[in-house]
Each structure stands twice: as C-alpha cells, then as structure tokens.
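Only a single protein chain was left out; the remaining protein chains are all shown in position.
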C-alpha cells in the first residue's frame, strides 16, 4: 500500500514543539488549544504568531476577546516580542473584540459572529496573514443558552478560518484539570486538531505539560510533554533527548 | 441441545480486528462505535469501507456530519485510501451533510432524518453498497432537547439502515473516558452491537484500546485489546499471539 | 416459633441459577433484572421462557420493546432456542411493541400502558402462559418527564402482571456500573424482587456476575456470583462447589 | 449535677436490637428507618409490630404504601408471624394505601395526608394500638416537586403520630449506599430518631449492618452493628459479647 | 507593632471547649454551628444557654424551629438542665416557631423573618438575655427558591442578633460529611464565626469531632478536636493534655 502524508505542516517555531508535532501544526486548518487559567494559552497563541514573523516572515492576525490589544502588547514585551513594531511594519494586526464586548447594550443573547469574521477576513487580506490566533472564545460562549448552538457557532468559526486559507490556533477554557477536554465537552469534536495545556498541582508543586490529543489525518507524538515558561524564551518543550525513559515512544501509537 | 450461530459476519479487513470479533461485524446490522475525541472513530469508519472495497470488492456509502467529504478524502490519503478514485469507479459514495448543516436557517430544533435517510438509501442503491458508515451523529443530537427523542431518532436510523440490508458502523461521541459508554447513556441500548475505542492517559502516556461491549445474539472476545494507528497501515489490533498473558481468555465469558 | 416459606418458587431451569435463588424465582410475582448494555438481560429473559418450555412445559409470553420479535428469534437461534417452532406450537407468544413505537405520531409524552397490558393479558390467556418476560422498559420511560410517574407506571405494570397470576421477569437499564441499582433510583423499590447483572471491566478484562438483591418474604443467597455466556448453553452460573473460598457463605445473612 | 433519662424506652423485642438501643426505641416518638432496597426496612417494621404483640401484648397498626396488605401477610408468614390471626383478634390493623394510590385519578401533585392520618388515628383508637409502622413513604414523596414541601409534610406526619401517643417506625428509601442518610437529605432532620439499615457489597459479598444515628435526648450505642436475616427468627443483631474487638465501645461517645 | 485582641470572648462553660476557642465565643457576635443529623447541634445550643445560666448567671433565649419547646425541655432533662425551673425564674425564654410553622396556610414561599426577629428582641429585653440560640434554620431555608435570598436573609438574621448586643449560636444542617461546610455553600460566608460538628463513620465506628473553622478578627485553635456526649455532663471536649501527639499545635497556624 502506498501514499504520503497529505496534510502539510506549518512549523510554529516554538522551542521543541515542532518535534512532538512531527513538523508543526496541520497547515490551513484550525487547532483548538484548551487549558485552565494560567496554563499558557495566550502565550502559545502569541508565540505562534511571533515566531511566524521572526523566524518565517509570515504575517499574523490576533483576535482577542478577553484581554485588550494593549494588554497583549505589554504582556509580551518582556519576551522580546515587539508587537507594536510588527504592527507598524504591517506584519501583525489585532482584531480587538474585548472593548466592543463591554460596550454592547446586551450582555446576554446571541453574539453575531458574522461581523467578526468579516473583520478577521479583512485583516488577513490586508496583512497577507498566513497565521491567525483567536484568544479566547470563553466569554462569548457563555452567552449562548444551549450547547448545541455553541457547537454550531464553533463549526462556523472553524469553517470560516479554513476558507481564509490560514493556519490558526483557537484557545478554549477548561475550568478544571479533570478528565474531559473542554468546558462543554463538545468543542473538541468540532476542530480538526486538539491540544491540551495542563498546569497540574501535585504535592504542592505545579508542573506544566502539553499534549496533542488529535491531528485529523496526520501523525503526531502522543502523551504529555513537559514544558516550562521562560522569562526570555517563552515556551520551551523539554527536548526528547533529555527524557531517556521515553526512548520506547514511537510515532505509531 | 443443537443450533448454529445464526448471525452471519462481515469481515472488516481491519488488521487483527476480525479475530477479536470472531469473524467480523454482525452482518446486515448496525454497530455503534463510541469514543472520545481522537480515539480513532473516523479512521475506523473510513477503514471499514476502504477494506471492504480493496479486500472484498464491496462498495460503500460514507455519511459525514462533521468533517466535509473533502476533509475525509484528504485525511485518508496518507493511508493509501484513494477515495476519489473509488468514487470515480462507483465504489464509494459520500452523503455529505456537513455543509448543509451550516447553511440551515435554524441551528436548533428537530432535525428531520427522513430526507437524510432517503439520500442514504438512494446512494446505497446507486452504488450497490454493502457497507455504510455514519460519522458522527454527535452534533445532530445536541439539537434535541430531550434524551427520549434522541433515543427515538437513533432507533429510527438503526432501523432504516437495517432495512437497506447493509452492514453499518455508526460513530458516537463520549466526552470523557469515565464509566458509562456514551454521551447520553441511552445510545448503547438502541444498537444491536456496541464497541468502545479508548485513548487513555495514564502516567502521561496515551494508549489506545478497542473493546466489543456487545454483539446481540453472537459471540465475540471480551475485554480491551490494544491497537495502534500506523501511518501506513491504519488501525492495527495487536495480535492475540503477542499477548501471552491473555492465553486464558476464552470466547465463553 | 413455627412457619414455612410461604412464597412458592418457580425454577428457571437456567444453569446454576436456581441454586443461588434457593429454588427459583418467587412464583406469581415480578422480578426486576437490571443491567448495563450487553450484561445479558435479554438473554436471561429469553432463557427464562425457553427453559420453561423445554424443561417444565410451561408456555410463555415475551413482550419486547427494543428489539423486534424477528431479532429475538434470530439472536436466540444459535443457542438452540427454536422460538418459531414454539410459537407454532402455541407455547411462545410475542407481544411486539418495538414496531408500533416507531410508527407512533408522537415520540414524547405519556405512553398508555393500558392497551399494552390488555394485549399481554390476551396473549397469556390464549397460550395459557405461566411465565412472562418484558424486555425492556428503558425506552418507554424516557418519555416521562417525571420520575414520580415512572414509579407510578411501574407499579401499575407490576400489579397487572401479578393479577395475571404469572411469574415474570422485567428488564431495566443501568447506564453505569456504579453504586445504585437502576437508572432512576426508584424502579427497585416498586418490584418485589430485584436482581443485578454486571459486566465489570477490571484491568482490561470483563467479568460477568449475577446478584439477587432482594426477594421480598423469601430467602436467597446473597452477593455476586460469576457466570459465563456460552454459545451453546446460554447463561451458566458457576456452581457453588467450584468456589471453595465461598464455603462459609450461608443462606442466613 | 443530677437528672435521669427522661425519655422512656419501648423494647422492640427484636433479637439483640434493644441492647444496642440501650432499652429500645424512644417511647411515644417516631423513628426514621432509612435503607436501600432489600436492606430489611419492611422486615424491621413488621417485626416491630409482631414482637409487640407476641412478647408485650401491645396491639399495632401497619400503614403500607408500597406492598399490599396481602403481600405483607404472605411475606411474613414464613417467619411465623400469623398476621391474619392477629387481625382477627383485633391486635393488628392494616391501613392499606397501596391500592388507593393506583386508583387515583392523578398520579402527580399534592397528596393529602389529612385523610390518611385520620384513618390511622381511627385504627389506633379501634385497636388500642401502642405501636405504628409506616412502610414506606418513598413513592408518595416523589409526587412533590419541592423538597421544602416534602419536609413540611414529613413534619406533619411525625407530629400527628406523636399526638396519637404511639411509638412508631417510619421507613424511608436511600437509592445508594453513599454518604448521606436519605434520598432528599432532609428527612433525617425532621425525625427525633434516625436509624440506617445497610446492605453493603464489598468484594462480591453482601453484609448487613444496623446503625442508630441519633436518638434526640437519649443515649444509644453508636456505630454499625452486624445483623442477619434468619428464615425463622427474622432480624438477629449479632450479640455484643460475640464481638470481642468491640469491648472498648462505651455508651458515652 | 502594638495592639491587643479587640474581640472579647464569652466563655461557654462547655467542658473543654473554651480552651480550644482560646477563651470562648466572640462576644456580641453570631457563630454558625454546622453539622449532620445527630452531630450534637441542638445539644451544643442548649448547653451554651444552660452553662450561661448555671455558671455565669447570664439569661438566655432559645429560638426553636424544628423541635417544640416541650421536646427541648424533655430532651435536656437527663442532663440535669432544669429548663422549666429556669423559665420560671425568668432566666430562660423560648421563642417556639415550630408550632406556628405547621399551622401556616402556605408551606412554600418567603418566610417573613421580621415578625420573628421582633419576638426574639422582645424576649431578649424581657429576660435581659446575654445569650441567644437559634436551632435550626434548616427547614425555613428550604422555602426559598434562590440561594441568593437564603444568603440575604441569613445576613439579616445575623445583623439583627448583633444589634441586640447578644452573643449567639445559630445551627445549620449539612446533609453529608463531605468537603464543604454547609448545605448551600453560602451560609458560612455570612457569619463572623463558623464551627463544624462532625460525626464520622470510619470502619463501622462513629467518632465525634468539633472544629472552629473561623473567628473573624480573633485567634482560635485549628483542626478537629474529639468530643464525647456524656449522659450526665453533655459535651466533653477531650482535654488537650490528653492528646500528647498534639503538643506541637500552636495557636499560630
């Protein structure tokens, strides 16, 4: 039987991540990144765009729902991510929905993603973006009374991003580090690719891990991989060579 | 007391699976395949049809709710499943419901399975299909407010597939790897046959298993069996001979 | 103090079961058999009637809600249960409610058990049945919004069966192998007699057990007893003599 | 500081029970007996009245909601409890609510306890009953939508029984052998006295225990005490002398 | 840094309790006492007033919702608490709400605490009470549909008691000995001081403990302390000197 890996990869440039992803994120598709508070979702989303610009010269669009674009800029400064400079150079564009959410007349009820998606499309075309990050859809979905609608809207977003031809990362919230992947237990089924960032408290110590749960139609390493957040380097997935006890791990699991 | 196994089997052709199924899936019936995200449901469904075509020359119909038919084609390419060629040869037909779902006016409320089932029936007759895969009913069922209706509609689908005289696989979502079989706790009682695909995280490693929970009126091996997803071979259930510690396992449990 | 066991027993004829039941099921009463999917409920119900016919020449009526009577016939064939021949001989009668359920106009709302019970009564009188099996009430009860009504209707069914003077088995679904006996946590209080069939997954192996939880006004062995499902013999409860470690078990617990 | 135990006791006459109750049940008050299905609630209630008649010549009234009075008679026969003879002698009276419940027009909604309590009062006066057993309130309470009403009605029943000057036992259902005492988590706070009957499954064996959780204003032994149900003797609490390891248990805990 | 403990203490006089409370309950404030059924809440509330009268000559008011004042009197008699004599001497006054609750037209809906609080105020002024016990608010709160209202009313009660200038104890129900403090999970945040009475079943034995969870603005010993209920002495907290293994416990934790 013949055939090659038909799904292209986009190397993220994040330290050590592309090794466990066997090349990078599936190209032109969306990857859901789920994690509890402080697990590093926003950092992953920011670094995905930042490395795209600095390492691969690929412009990116950052859609922010929770933090303002000013917050994102400031929080990333210490990592050497000069977002404002990139914005000036037309390599980075914000679609900042955090403000407009606060000004809306009604906090509850359907949120119209149509307008948002056209703003995203516009930003992508203007910058020639190859990467999009959406961080995070948490607060928007609480407006919907029904988990069926949440799923429907998620599919719409994932579909629209795919149509734009970009490779994207969408973050989602998990309230607890229990079993299950996401808040509603449906988000993970909509996306082609799913990752979990964990920040587990064990015997009074926290340790961070990253796991690729699925890449539809593509190989990836499985299980949890330890990572650290370094004040200068950002996310650093512990290199495989360092984990001797892992030598039996193969890509065919 | 006399009597023979009245339920015929359809060998899937999936590596090692037909041994634990003692011949294959019960013929002309539906089998529910339940699993968490990334557990391999879609792959099992695709491979069930693909092996049918390549090994037994049996045409198949693939009903897709979540991924588009284009996605299914692309995701299967690396495994050497030349779906487009099979489509051209009239051996494989898609009933792609993923698109129409997004275009519908209303995302919530009853979904009419009548039209869908007649499309499936048409495709089966056109291709002379012996196998049908439905992947997956997850998003559709979230539209129903009542678990009683979910069950009713499931029974209708299972009944319609049986009337078509095909052997079918229907995938279902489990949000968690806990106790219990399915999302609503009712799906498993409707189907004649039930399997679970697991992708369990233990001590930071994932391992995949497949289990036949029931075959009504037919024997099967019980318990969990390890399998891998190979980039070339697809699903490979670890052969029984390799599991020496299992030698006491008999088919009469 | 004097007195004898006032509750007569109906030996089921099922391999090894009547020993743990200290003679059989309480005569002219209903026994609830609760179990997860694939635990053997339908097989127990079928074999209860089949052994009645073959061993004690007692006719039986089988009420089926989920599977069609055709399915029941086919699924039992390999065990040597020649149901169609028994039907011809007037020893076995089906009350098949599976079909009519699908044809009903409304899937939700009160189900009128009155008509059903009169059909059952008619079949009992026609065949001179001494045994009735009802398999299973699961889907019907999901129609009722209120657990109070579920209980009320169950009491009505149990009462009607008792009035017919037959010994009956009624199966019920458990979604999980957790603590608790039934889906709603009320079914077990309505019935005079309650049994649980378990199919527990432990360290990747399944093992089946049967337990008599209560016989009102009558003795029975307590605790779980291992059984197997044999392709020829059906249910085989492992004989007590084989379980040496059990020798301290007495009937007075 | 001086003072004596102001709460009089009514010895039940049940084998071994009065020792752990330090004399018997608190006189002229109600005791809630909570247990899962088959834990022995009905047997305790029946035996409480039976021993009252045979040992202390105290008449009793048995209020039955779930089983018919005929069932109670038949189920108690093997234990030598000649209820029909006692009924004839005016020592035992049934208030059988099981039948009337089935005949009622509406199964859901408020149940009027007023009429019931006056029937009970009438029976108590007619027989000169000193003991009342109510078995069980489970099905009635499912009719009430609100746990606040359940509590209110329970208080009314307990109050009415107290006003009649009888010593009474009221049984209640627990769906699971978990933590907590009763189905709704409020019943136990209404009654002056609370007992739990357990039937715990541990390593495939069942064992029965009885525990006095509280006697308001009165001493009692604490913790679980093993008991058996004997086909001739009924409930037999294992005598304290047999439990050497218990010698440190004092009544002051 | 200077400053002394600004919160005065009211010694309860309960055996051993004031030692773990480092002097007694915070003066002129309310303390919530939460416990499962039979944990000793009523006894603590009664003894708090009784010791106040006998040891410190401080009159008290007892507000009873669940048991009648007659019950409270009778249940306390064996402990040598001559409540009726104290009532005669104007040292003890009951506000008995148990009866009026039963007579009310409507069992559900808002309960007006205004009238109750003015009755309490009247009794406090009439007797010159320094201590108030409220036992228990459990049944009242079930009337409120909304946990927000429960909290609001609790704050009102705590505020009114504080305004009366008395030191008070308010008992609350816990259905289970699990994690968490109270039934609704909000009661504990309203009160300045919170204690838990536990009656834990471990290996078939019950053991009682008392714990001070918080004293706002004041020190107290932390953790669980064993106590017994003695037929003559009432509550006896095991003296610290007896618990050698506790010697490292300091008040600064």
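Per-chain residue numbering starts at 1, and chain names A, B, C, D and E are given in the order in which the chains are listed.
We adopt the following convention: contacts are C-beta pairs under 8 Å (C-beta built on N, C-alpha and C of every residue); 3 or more make two chains touch, one makes a residue touch a chain.
Please read all numbers here as calculations on a predicted model, not as lab measurements.
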Partner chains on view for the chain not depicted:
A, E
Touch with the missing chain holds, among E:18, E:47, E:96 or E:192, for E:192
Sole touch to the unshown chain from E:165, E:217 or E:239: residue E:217
Residue numbers in subunit A that touch the chain omitted from display
36-38, 42, 66-67, 71, 74-82, 101-102, 107-108, 136, 138-139, 142-143, 173, 175-178, 183, 199, 201, 204-208, 228-233
Touching the missing chain, which residues of subunit E?
1-7, 146-149, 151-153, 155-156, 159, 179-181, 185-186, 188-190, 192, 194, 209, 211, 213-214, 216-219, 222-224, 249, 251-253
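We take it that only the chains that are shown with their structure count from here on.
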According to the touch definition, list the chains common to the neighbour sets of subunit A and subunit D.
none
Looking at where subunit A touches subunit B, is over half of the residue numbers used by both copies, so same, or under half, so different?
different
Chain centre separation in whole Å, for subunit C relative to subunit B (CA means)
30
Nearest whole angstrom, what separates the Cα centre of subunit A from the Cα centre of subunit C?
52
For subunit D, give me the residues that contact two or more of the other chains.
none
For the protein chains shown, what form does their contact graph take: line, ring, star, complete or other?
line
Every chain pair meeting the contact rule
A-B, B-C, C-D, D-E
